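The structure's right below; bear with me while I get my questions together.
Note that this complex is displayed minus one protein chain, with the remaining chains in position.
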Amino acid sequence: MARSLPNEIIITDNRKFRRVVRTPGADFVNLPSGSVSIRQLAEIGVGGMFAINGKRYYVLECDTYDLVMKGIRRDTQIIYPKDAGYILLRLDVFPGKRVGEAGTGSGGLTLIMARAVGRSGRVYTYEKNLSLAGTIRKNLAPAEEFENVCLYNTPVEEGINESGLDAFFLDVRDPAEALGPVYNALKPGGHLGVLVPTSNQMTRLLWALRDYPFIITEAVEIFLRTYKTNPSRFRPEDRMVGHTGYLLFARALQDTAHAESEQE
Amino acid sequence: MARSLPNEIIITDNRKFRRVVRTPGADFVNLPSGSVSIRQLAEIGVGGMFAINGKRYYVLECDTYDLVMKGIRRDTQIIYPKDAGYILLRLDVFPGKRVGEAGTGSGGLTLIMARAVGRSGRVYTYEKNLSLAGTIRKNLAPAEEFENVCLYNTPVEEGINESGLDAFFLDVRDPAEALGPVYNALKPGGHLGVLVPTSNQMTRLLWALRDYPFIITEAVEIFLRTYKTNPSRFRPEDRMVGHTGYLLFARALQDTAHAESEQE
Amino acid sequence: MARSLPNEIIITDNRKFRRVVRTPGADFVNLPSGSVSIRQLAEIGVGGMFAINGKRYYVLECDTYDLVMKGIRRDTQIIYPKDAGYILLRLDVFPGKRVGEAGTGSGGLTLIMARAVGRSGRVYTYEKNLSLAGTIRKNLAPAEEFENVCLYNTPVEEGINESGLDAFFLDVRDPAEALGPVYNALKPGGHLGVLVPTSNQMTRLLWALRDYPFIITEAVEIFLRTYKTNPSRFRPEDRMVGHTGYLLFARALQDTAHAESEQE
Partner (left out) sequence: MARSLPNEIIITDNRKFRRVVRTPGADFVNLPSGSVSIRQLAEIGVGGMFAINGKRYYVLECDTYDLVMKGIRRDTQIIYPKDAGYILLRLDVFPGKRVGEAGTGSGGLTLIMARAVGRSGRVYTYEKNLSLAGTIRKNLAPAEEFENVCLYNTPVEEGINESGLDAFFLDVRDPAEALGPVYNALKPGGHLGVLVPTSNQMTRLLWALRDYPFIITEAVEIFLRTYKTNPSRFRPEDRMVGHTGYLLFARALQDTAHAESEQE
């Protein structure tokens, strides 16, 4: 008897090969050593193993990490999981929260935040590059839960439609220009997060923040080093990612709180 | 007119001083430069600023990060946010998920996972050290939402009451001993996460995993480096955390998938 | 029979205690658990062990690393061995080389470079802060070989007396201001090294370098992480140095080579 498969599964050889498969509407999946039918995959089931021409594959439910790393089309640099996980915590992106984001890029962080806030929450995401709209919609399509995402194809600098947001994340070229609209969209005490690749951008951002009622809580960078998992030769991999970006976190104050601060 | 305050707030001078205050039942808060009443804090409101004897403080809603870093009593080493954020992503801990954990320790990760799975999810946490029970209950008390946490004061090695869990996280001295019960508690394709401080523990764990139907997806370590935020002198802090632990992630296979694997 | 002791020895408990002792002229050494005479130390000899009131100590010849880390008076931030070792290699500071340096600071790198170039080489070091002169002279005093060091109490920006130097290292607040004199002091192909703590300084330096006939070979930062050496619990130390400085390396071109480059 065939078990039912999730809408998205991942097929992997647990080495280099990892492929996300959207099962509805698909008939066959082409793999490096041959092909397998969706019906066969349903019989194998999640957590199952199969072999084609002597090569083994495993069937797993596609989780959010898999989706972002292997299941979405990347037309821009994505925000890496090492950064995204910390962003979730630092911006307090949990069920029911209303959070904003600009730019959407390929939608990787959008997808992660949409999962994190759940059906009772909401993600408002701004992307000025119109050519990305198709990619984003495709990347956010897989699951119905992403109906909690609202995508605007407008520059965040031109204004944010929401107010009283719990948090806002900026991944744009010049985040300083967006600080006014973002401040207005946040509730008092709301969280601001920013990623910038260069120290020059960070310097400009730190200067610009002095003109707005925010207090900076942290500037960080995160390194992730992977290890080989041979138990008799436990050691780090030879190469690693050297840089993705610098992260800045701040919290919005009441407007009057900052005005007093200015009198110093 | 007094605004209403959240149950937990954080009062900070945005330098070294950060204190979490539970507002229900409290009258006054003692701060380094004097004291302030809860009634005054309510008038100031979240995002507001006040000064006592020339020293400024800010009132912020206490978020999950603040709670774990400053609001809980630490009777054990906690899992740091740099690791916790990545664990959430890697174990796919999102709204509605049913996840397990051992040992609870001071309950920092428990609290984060409880927030992440939300009211529709569930966290089952095992701690064999009875003397920690009081600390954990106190740390998990702040918000009613933590009714989604179920705490067992039993060693995880003696068995797990649940089955079909989406994920399980191990932070115990000898995780190899818990692999059997954890495997049985996980659904096929379910996520395993482990933190160990030493390379010797990781080596033993990697050997032990060979006896169970898991595939290892990643072994990593995460570094977080904080920066000074003076825009004219942007540079990392002089000191940083050098190590918390090694993280291992794996996924449970069907029992038969592993049996076949054994025939190699 | 008493063995002869080197002029500088180090006495250590191989834990936290490490003390450099200059033996000529000394009679007794006070240690945490009591005192020991130089005559006794001479009988124990280098590589020997002794105990005072149940606490053990080891006698070792004081090497260059020990001298810089424990044997010199630090009136300024020193250049750490993790950086100094790489600087030696990158500036090709080997026996017989003539190298320059500014500012001298406490003289740690001066001492290392003086050892590296040996009797046939020469180190010219510039320090404008007159109050450091005493410290530097004291720090460089221990061994006669430091007669290969020439100390100038003048700002490097005001000019360098030497020419045709093999390498020059800058550890001053605004290295851009010293580029002209340093270029003139270097031979064609000579090595430039710079350490700056902030990214803003590095940015200014990179702009300034465009006006001089140098080619940049590398900008780096170096992390050193120490490990606990318990064989059954091999793991990194909890804390580490997060930052000392950014290092830049370049090589001087002939003046005409740069002029042509300008025509682009």
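First chain written, first letter: the chains are A, B and C, and each begins at residue 1.
By our rule, contacts are C-beta pairs under 8 Å (C-beta built on N, C-alpha and C of every residue); 3 or more make two chains touch, one makes a residue touch a chain.
Here the structure is a predicted model, which is why all the values come from computation and not from measurement.
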Residue touching the undisplayed chain, where the options are C:88, C:140 or C:165: C:88
Sole contact to the chain not displayed, among C:26, C:141 or C:215: C:215
Sole residue of A:7, A:161 or A:200 that reaches the chain not shown, by the stated touch rule: A:200
Residues from chain C at the interface with the omitted partner, ascending: 12, 14, 45-49, 56, 58-61, 63-65, 81-82, 84-90, 92, 94-96, 112, 115-120, 187-191, 199, 202-204, 206-207, 210, 215-232, 234, 246, 248, 251-254, 256-257, 260-261
Residues of chain B in contact with the chain not shown: 199-200, 202-203
Interface with the undisplayed chain - residues on chain A: 197-200, 225-226, 232-243
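FYI, only the chains that are shown with their structure count from here on.
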Chain at maximum distance from chain A, centres defined as averaged CA atoms: C
Interchain centroid distance [CA atoms averaged], chain A/chain B, Å: 20
Inter-centroid spacing, chain C versus chain A (mean Cα positions, whole Å): 45
Chain C: positions in contact with at least two other chains: 199-200
